[in-house]
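First, the structure itself, so that you have it in front of you.
Incomplete set of chains, arranged as in the complex.
Chain lettering (A and B) follows the sequence in which the chains are written, and residue indices restart at 1 in each chain.
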């Protein structure tokens, strides 16, 4: 466990995140050009999709069905647990609770990637088709979260616009699109593009996390405004959801690595797809809450402590 | 130099409402627009930060009447829940006819 924790903490990817956070703390003039950041996120999402699609093309469907169903189930369940916790324990208003539920039910692609890398490194690689599960996990929670809000009368936003935003959002299009391409092209067709999309991946991710670290650190400044409860929520909720994900993943027949990665996925909070949809569907929700919690608290927690934790848990349950 | 007086309507808005805004503006009679990406800060905090999509500043030169229509529409449709501001200025343009719908000379 400890060696894995160290190995993941001391990987260039995580260290880059720390460097970014430090740069903001010392008020460095370091600035990642916005177009570079966007280029990297497009690259990463497409690359994940391509890899997943290629893997799918080599996997018997029967192997995927179980985990797929489990993932969808978790995508429907977790926003409800999150909402309940926020309302009951947090006494949070309905709108913001629903918004946060959508975020914590959905998934963070970068957390997923980090988890895959750590599992790989720990000698328990996850299934190749995991990216398919990311696509499956991203959408339902957002829909459920918005439904909870819309179930309660008049809304400022537009349900239709929000749905369109979810299903035509950049991350879904690139993930699913990439998977389709990888699946159709197969390993032979993929070969020529792999130096770009596979070999370069970890390095691009390092650069990406440099900016993530900066963004997270900037977000942390709003910590005061969100209150201690949300801080606690941002750490406790992932642990609960993560454990649940690991456990269900195991039952669904995933390997130890696969279960750990699913745990990380379930525990993670979306900070790209969900915010975009919520801004449209629940504009009256306060971004300071859901962005600070998902980007400023949960993401760093998972990246550093969470992932190794879920992996250890998966080993215990799985071994 | 033969100039005509028009109104310059400037809208700064978060990216999510961009396309809807553009459609509305042209539907309400604008003959064109100029747009650029911006970052901003206001009562709703920062917008257009690196990790999210940049906000946009949309400028359109229109007749007084269309300017009012646009401003009213934006106010009523977006102010309550979106990061959007609108302001108006007078401008002198060359080729006035260009900015009036179905080119009635201004």
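Criterion: a residue touches a chain if its C-beta (ideal position, glycine included) is under 8 Å from a C-beta of that chain, and two chains touch if they have at least 3 such contacts.
Please read all numbers here as calculations on a predicted model, not as lab measurements.
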Stoichiometry of the full complex in this file, given that only one copy per chain type appears: A x3, B x3
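Here, only the chains that are shown with their structure count from here on.
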Chain A contact footprint on chain B (complex, rising order): 14, 16, 44-45, 49-54, 80-82
Touch list for chain A against partner chain B, complex: 32, 34, 37-38, 156-157, 165, 211-212, 214-215, 218, 222, 271, 275-276, 279-280, 283-284, 287-288, 295
